[in-house]
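In this view, the complex is presented without one of its protein chains, the others remaining in place.
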Amino acid sequence: MGEPQLCDLSVPGRQGIRFPQPDVPLSDLPPAGLLRDELPLPEMSELEVIRHYTRLSQLNYSIDTGYYPLGSCTMKYNPKVNEETVRLPGFAYAHPLQPVETVQGSLVLLYNLQEWLKEIGGFAGITLQPAAGAHGELTGVLIIRAYHRSRGDHKRDKILIPDSAHGTNPATSAMSGLRVVELKSDARGNVDLEALKLECDDTLAGLMLTNPNTLGLFDENVEEVIRMVHQAGGLVYGDGANMNALLGIVRPGDLGIDVLHYNLHKTFSTPHGGGGPGSGPVGVAENLVDFLPGPIVDVIDMGDEETPPLYGLVQPPKSIGRVKAFHGHFGMAVRAYTYLVMHGAQGLRQIAEMAVLNANYLLSRLRDTYHLPYDRVCMHEFVLEGRWPEVPDVHALDIAKRLMDYKFHPPTNYFPLIVHEALMIEPTETESKETLDTFADAMLKIAEEAHTNPQLLKDAPHNTPVGRVDEVKAAKELVLCCGVSALDRE
Amino acid sequence: MFTPHTDADREAMLRAIGIDHLADLFKVVPAKHRFPDLALPPAETEMEAVAELQNLAWANESARDLACFLGAGAYNHYVPAAVDAVLRRGEFLTAYTPYQPELSQGTLQAIFEYQSLVAALTGMDVSNASHYDGATAVAEAVNMAYANFRGKRAKIVLSPALHPQYRQTVRTYSTDSPLQLVGDGPESDLNAGPEALLPLIDGETALVVVQYPDFFGRVYDYTSLAEAAHAAGALLCVAINPMALGMLKTPGQMGADIVTGEGQPLGIPMSFGGPYLGLFATRKEFVRKMAGRLVGESIDNRGQLAYVLTLTAREQHIRREKATSNICSNQGLMALGSAVYMSLLGKNGLRQVAELNYHKAHHAAARIHDLPKYSLWSGAPFFNEFVIQCPLPVAEINDLLLEHDILGGYDLSQDYPALTHHMLVAVTEMNSHEEIETLVEALREVSNG
Partner (left out) sequence: MSNIPANLKFAESNEWILVEGSTGTVGISDYAQNQLSDIVFAEIVVAEGDEIKQGDTIATIESVKAAADVYSPVSGKIVAINEDLGAAPEVINSSPYEAAWIIKIELSDPAELKPLMDAVAYGAHVESQG
């Protein structure tokens, strides 16, 4: 029995919350032609609403209820204190357009976060405006384009994207009018230097580099790669989705990366919320600071012995413009700030060290049973093949689904595309050795089942609220609203 | 704290990996850049961190401390307790994107219901799972319209009464595209209604974008604008304030092809500007052109009703450089919050709160209009926001209002040089009769210098 839909729970006459009667004289309503006839929303009591959503929540898997080894998603624990600080009334009830004198607390917080993210990544400037990683990517690529344009360098329209990069990179580049050229990886999972050399010409706008890449491998030639792109006049965009491996280990800016987006919802513990909101601050090197989206937070009056400095909002001189309304996802900034003040430099390095230790430990438990296509010390994640030649009918998908029966969320599968039947595993630093061992045991048991009883995997999951869902039916019938099909082909 | 490793764990794990020291895991990192000394403040305990954050929050004067008459795209509304109670459930808060439907029916059904509620509210056929905010939703509508005509129509007509930050966002998004953005230049007649856009619509036009109520609070029926756009083969996008739709005619009824909006008024705290909720709905014939996540109904292999992400073939991870957008998240928690809000209020509650906003705003407007030296700028119908012409620069007035613990309205001269001394005032259910009287008296006092 599933949970009924809202529209089926509605009973005319119920209402979950009431508002006071007007304490002002009533005015005439607008002309009838401007009013709506009906408002087809559900009618429910508060308890029915709460029970409905509580029961829905119980159909979900979550970090709070179990282990999520999702590669590239960094499903670490989201500290509860973040949820307290973000709700402090001074933050939660502040309007984004208030005079800056009345929101110094918010502005100091944003300013400090900007400074810390600059320090962590080795950058000269930062914007907190982008709403998510993909949005940060778009911001970064627009900055790269603006930089070349400002130099009168108009023919640079080519962007190089390694085949091990995140899927968003090509879509982002196309949105900003760039021509995408895919770069092959070499046999060790690094950017292929020979292939790169061939593309280094005067049309090169830049390279989008994920390092560590989606194989979980730190590029062994990273400095050479960056040097070659710079020599050709291009810039290097760093995809910071995998920053969890680098905190206090190395600063991307020190390696020569010109632009990088962070994911506050991965590295800095803000919750994923079932798909968002994210937050994708972008850090840039000195020569790109003027192009950042505005406004950014800065000290606008130094003050003196009597008065503290005044923080305000400033527009960088050659700004690419806004990428969204207001100042970015402030609520995510508060959570990330809370997380950062609780760690300090040593704490951050420990995050990366334990994330990498966990990944290599888990790899050591699985590598004899699952094929490891790129055999190197991994960083925060690694990629295995979910297939065995002797049982050709068993696929990565079946392993993923069977893991659910062991009460684990499956790893990312079928990505990166350069590994057949990929299973991409990122343990994160917040998991204990016992959890990793239980997960490894389940993975080994499933490998055994794949050989002895493959049908068990093909039919999995068995113990979840629903089984495998018919995606073809969903896409063909297109029922996207309660009781209505969007598909009536006129 | 958040890492559970004991010394014994580390030893055992290093042994299993076959190395002696943690540092050996990082040999691949260039030595001269390895293990930088980060200049960060020393780590605090949870207790200290909360105290630090509390001090920062106290340094703000928020709408809890001040009577708030500021709107301009973010509004001070009451958020029912039940909304946050649902959002704080770890099963929603700490869940990942619902790519595995077997483990995410809660999130999937909640999004499906959100889509249904938004479609019902806007009078449209389908809604997606949301965009980042009201500004980026308009930018996505522009991209969608451009893609819909396969690049053959490159003109976008933007109403000058569309939120200035939305227009700026559209401009940033289209910097490197062939799009031509017209209609909101400095010469545009701000007093004019939507009919001023008609001469700009032609066979090159892909999309016309207007706001409802518009940035100045005015409410127009866009039916004839929709007809004119359609006659030229173009599409119409209406950017809404969803609370106004508790009482006003829907953009769907007017013939809009795309509805975008800022969903913040639906139970989302102002939180200094975000995270908010980008509403996005369209007609069924454009469902495949719409970017962003979508949930559909289906069945599972046990024959049960089940929900799943659908039409994913349009998205960036499959279409790559051919996708019309790179978006790969939605405002999951905010969409959930708005769905809980709409469920709690329901058909009667949303109308009630909308009317409460309407009556309070109209009372305040009438009282201010009666003051010497102040007048209402427009005679058009409005919802909960209106423009007043003031005797002094708005910044000066707002400084003085602050002394009365009043957060004054938005200074329109920041974006519209022609509108010096024009203040955009928002009044919501949160503003008591007494607060309105205090505002009126303070404005009177200010004008007497």
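The first chain written gets the first letter, and so on, giving A and B; residue counts start at 1 in each chain.
One rule holds in what follows: a contact is a pair of C-beta atoms (placed from the backbone, for glycine too) under 8 Å apart; a residue touches a chain by one contact, two chains touch by 3 or more.
Keep in mind the model is a prediction, meaning the values are calculated, not measured.
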One chain isn't shown here. Among B:Arg314, B:Lys347, B:His362 or B:His421, which residue touches it? B:Arg314
Give the residue, chosen from B:Arg288, B:Arg302 or B:Lys373, that touches the chain omitted from the document. B:Arg288
Go through chain A and note every residue touching the omitted chain. 471-472, 474-476, 489
Touching the absent chain: which residues on chain B qualify? 150, 288, 310-314, 318-319, 322
